[in-house]
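Here is the structure we will look at.
Left out: one protein chain. Kept in place: all the others.
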Amino acid sequence: MEGLSRRYGAVVALDGLDLTVQPGELVALLGPSGCGKTTTLRLLAGLEDADAGTITVGGADVTRLPASRRDMGMVFQAYSLFPHMTVRQNVAFGLRLRRVSAAQRDRRAVEMLELVDLVSQADRYPHQISGGQQQRVALARALAIEPQVLLLDEPLSALDAKVRAQLRDQIRRIQLEVGITTLFVTHDQEEALAISDRVGVMQNGRLEQLAPPTDVYSRPATAFVAEFVGLTNRLPGTVSGSAVTVRGRDLPLVDVTTPPGPVTALVRPEAVTLAPDSSGGSGPLTGTVIASTFLGATSRVTVDLGDMTIMAQLSTADATEHPAGSRVTLTIRPDPVLVSADAPVESEA
Amino acid sequence: MAALTSVGEAPLAAPAKRPRGMQAGRRRRLNAFRYVVFTLFGLFFLLPLLALLRFSLEGSTLGTWSIAAWKQIASYQGPPPLLSAVEITLELAVLTSVVTLVLLVPTMIWIRLRVQWVSRAFEFLCLLPLTIPAIVLVVGLAPIYNRIRHYELSALMLFWAYVILALPYAYRALAAGLNAIDVKTLSEAARSLGARWFTVMFRVIAPNMWQAILNALLLSAALALGEFTIAYTLLYTNLQVEMYSISRNTPNASVLFSTSLAALVFAFVLLMVISYAGRRRRRGMR
Partner (left out) sequence: MAVTAQTGARPVRAGRRLRLPAWLGTTPFLAYAGIFLLLPTGIVVVDAFRTPSGALNLGSLKALFKSTDRGFFINSFELCLISSALGAVLGAVLAYAIASGNPDGAVRRLYIAVSGVLAQFGGVTLAFAFVVTIGPVGLLFHASWFYSFPWGIAVIYTYFQVPLMVLVFLPAIDGLKVQWREASENLGSSPWQYWRYVGGPLLWPAFAGACLLLFANALSAFATIVAWENQIAYVAPQQIYLAINSEVGLSNVNQADVLALGMIIMVAIIMTGYALLQRRAARWLR
């Protein structure tokens, strides 16, 4: 996609988007509501028209092609299955449109249902199977026509948490097995980070960063990405030279050309470590633990420094050494940090 | 498998003023179709009404104009006099719509909340009057009304039958309203805060169905305004019966046309007002 733009009246949904997806790759588009990720997907599918820009698939320009000829398979968020057809008929529908013989249709439908592990439900109707199963059927249906591209529009959003996790991994497994180029839209960062080859973080119709999940997480390109992906501490600091001074400590900057002055430094909770406060003092990085959230293998500890709070993420074993009420000293690991010119807000819990 | 690549094609020029593309074209064709349909049907519906208007403004000799017919709505003495019938029918409209709501709203909410297994049978009962011809119903109603007539009550007693006739329309309107809100969750939330069933029904659920309730109200009222068969067969006098009698005595009396048009326009305006009133309230609540 190149230079893709779309407006609705005065609202700019997409502003000159450039995106290239490699063959067999799964790219996740991640962002808050209204950032344009669904619009991108729908433009790609041909369900909406672009105001400007081109879309090319496998070297061929499809910008002008109607949706029914674009050879892409799409899975919607909800309600995608035809309620008056059985699972089998749903999956075979695309083939029927292409005038494939009944025998071949059936064979292919069963093949697809085996891929998603739902052959036993082949003759049920959509209202007789669960939400997760419906989405799997939708996936089978989309793949049955052997499209060049697979598009998924928040397919897991309407499902229970447990089903979501299972289905997410299943989708990835199938995608790798079939080797199909895939674009996956979601607002859930966990999903995006877990299954994609590259993540595209979007905001206000623009792509903020397009990189593998680890890069997006540990080397965010912009303040927005740093704050949207994972949790962030926003700490006031001052830039001088090539470092920013945060609460008495100097941290290296990602962008060394930042002009000196007051900024907000974005520090990941994992970069913060705790130690019992032996100084008994009231240094800039001493405070009281006010909450500890158990997340399984790790725990998130919130420390009150008097004038603000900071989050630290530690292994649960370490976290239990600092229960609520204990005084601790914080250390910030000197990873390069991003800064943003926005004023710091009282950090979110 | 194919790749999505951005070939080195130059992006197209700045957005055109008129959206190009297949979806836009399809939208345009659809809109053209809609305009044609609305115009044709609009004419079809409008023509007789315009004719009514024209004739209601007819003067005593052909080709002249006068609004006498409209003034006559209040003053026509007959035989038979018109105004009393107008009054009775308006009262019937109010009575019918109120009773229909009082009967249906609590029952439907109650069924939705507590007795779902009955809803299929209930729906059947409510839709039954749509299929039973009024003329058949009245054959069975006659003995019952003979009993009522014993007490020499006015034509307002017709409302008993009118509510039945209004059931299908009111039911559909209210059912649509109930479907649009999550009745179960709302009631559970209210109950967990300590509300009794009565409170749940009338202070939690009903206010959320406001638009549907108004719709049902209006449809019932429109029914009462336009009903003829039952009133006529049971020998009561309402607006339509009256107009029929006038036409028997004085065919083509222009007051007939003005009254008909007035009734139609009145009902229509009422429905439109309600439709917009409902919308504004909904916006306010979001």
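Letters A and B mark the chains in the order given here, with residues in each chain numbered from 1 onward.
Heads up, the rule we're going with is that contacts are C-beta pairs under 8 Å (C-beta built on N, C-alpha and C of every residue); 3 or more make two chains touch, one makes a residue touch a chain.
Predicted model only: the values in this text are computed from it and were never measured.
Student: Tell me which of A:73, A:132, A:205 or A:237 is the one touching the absent chain.
Tutor: Answering carefully, the residue with contact to the hidden chain is A:73.
Student: Quick one: which of B:137, B:155, B:174 or B:205 touches the chain that's been left out?
Tutor: B:137
Student: Would you mind spotting which of B:97, B:187, B:208 or B:260 touches the chain that isn't drawn?
Tutor: From the options B:97, B:187, B:208 or B:260, the contact with the absent chain belongs to B:260.
Student: Can you name the residues of chain B that touch the chain not displayed here?
Tutor: 30, 33-34, 37-38, 41, 44-45, 47-52, 54-55, 103-104, 106-107, 110-111, 114-115, 118, 122, 124-125, 127-144, 160-161, 163-164, 167, 169, 172, 176, 179, 191-194, 218-219, 222-223, 225-229, 232-233, 235, 240-241, 243-244, 247, 252, 256-257, 260, 263-264, 267-268, 271-272, 275-276, 279
Student: What chain A residues would touch the chain not displayed?
Tutor: 45-47, 66-70, 72-74, 76, 78-84, 93-94, 96-98, 127, 138, 141-142, 145
Keep this in mind: only the chains that are shown with their structure count from here on.
Student: Just the number, please: Cα centre separation of chain A and chain B in whole Å.
Tutor: Here chain A and chain B have centroids separated by 49 Å.
Student: Which residues of chain A touch chain B in the complex?
Tutor: 1-3, 5, 7, 16, 18-24, 44, 46-59, 61, 64-67, 148-149, 179-181
Student: For the complex, give me every residue of chain B touching chain A.
Tutor: My answer: residues 1-7, 9, 11-16, 19-24.
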